[in-house]
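The structure's right below; bear with me while I get my questions together.
Omission of a single protein chain aside, the complex is shown with its protein chains in their original locations.
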Amino acid sequence: MSDLKQLREDLRHFAAERDWDRYHSPKNLAIALSVEAAELLEPFQWLSEHDSARLPSGDRARVEEEIADVLLYLVRLADKLDVDLVAAAMRKMQLNAAKYPIEKVRGKSTKYTNL
Amino acid sequence: MSDLKQLREDLRHFAAERDWDRYHSPKNLAIALSVEAAELLEPFQWLSEHDSARLPSGDRARVEEEIADVLLYLVRLADKLDVDLVAAAMRKMQLNAAKYPIEKVRGKSTKYTNL
Amino acid sequence: MSDLKQLREDLRHFAAERDWDRYHSPKNLAIALSVEAAELLEPFQWLSEHDSARLPSGDRARVEEEIADVLLYLVRLADKLDVDLVAAAMRKMQLNAAKYPIEKVRGKSTKYTNL
Partner (left out) sequence: MSDLKQLREDLRHFAAERDWDRYHSPKNLAIALSVEAAELLEPFQWLSEHDSARLPSGDRARVEEEIADVLLYLVRLADKLDVDLVAAAMRKMQLNAAKYPIEKVRGKSTKYTNL
């Protein structure tokens, strides 16, 4: 089983054991994901871009936990909506590659994505 | 190679080809992730929890793309910070299991997580 | 002086005294605003819509502080960008009134705004 499928199974089991499935509407999970993403952003907010690559070690541990939280809620939300996470990401990368041809965008920031 | 490692490699390649690495400071990636998470939340904002499980088909396609964007920025941010995404998620699940023992929380919503 | 202008002046003074103006780029203030908005959302995430109107008293005090934080960063950001907050809000309300005529939208949720 792939890593993400394993996480998906573990999360199903975790929720079932606690009878927490009832709270896991897509709406609530999308809120929780967004809140976690903001918590992940928080330690970077006053750092320069340069310093953001060199987090103090206390912040680093926290950032790892927030990254984990974002992934867990994302896996859970995708499961509830029956979305294949990796397939969706592969498809999006192909869309991006078509939308931003190398020769046109090389070295230039686009407005809404750089991915 | 696992799916997430493959995505990580593809994203490195994508950025290198376009010379976009210069924009990918952890600070900027954390902002982009948070913006994408909000875009993912947007179609759910006025739906009831019940209806959020039954998205109209146009919204569904959009939601899949936003889910993909969140994963892509998350993989890229974790790469830049040298965080092993899956290991971090597994560790966080163990912390959550210890923090929320089944017999204590069964069927009750906790304030800050239900995962 | 209007309340918002007074807040604007107080915030200028507060930043000048602490030599914090250097951190107050529009980019950083927009991040901080977004992080505070997510902190304001957090206590509502697992509540039903109905219960969200009846916050427990501890959460209520916290929510008041987060509401204040959002307003303070918004006033500061608008100041840095030379935007007249109230005039912008009045203008937006007129746009919304034209976009959502009463007879067309009465009682129906629109997708992206209900304001």
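Each chain carries a letter (A, B and C) given by its place in the written order, and its residues are counted from 1.
Everything below uses one rule, namely that a contact is a pair of C-beta atoms (placed from the backbone, for glycine too) under 8 Å apart; a residue touches a chain by one contact, two chains touch by 3 or more.
A quick note: this is a predicted structure, and the numbers were derived from the prediction, not measured.
Note that of B:Leu41, B:Leu55, B:Val75 or B:Ala89, the residue touching the chain absent from this view is B:Leu41.
By the touch definition given at the top, chain B reaches the unshown chain through residues 23, 28, 31-32, 34-35, 37-39, 41-42, 44-46. By the touch rule set out above, chain A reaches the unshown chain at residues 31, 34, 38, 42-43, 46, 48-49, 109-112, 114.
Touching residues on chain C toward the chain that is not drawn are 2-4, 7, 10-11, 14-15, 17-20, 22-28, 30-34, 36-38, 40-41, 44, 47-50, 52-53, 55, 60, 63-65, 67-78, 80-81, 83, 85-86, 88-93, 95-97, 100, 102, 105-107, 109, 113-115.
Assume only the chains that are shown with their structure count from here on.
The mean-CA centres of chain A and chain B are about 2 angstrom from one another, to the nearest whole unit. The set of chain B residues touching two or more other chains comprises 31, 34, 38, 48-49, 109, 114.
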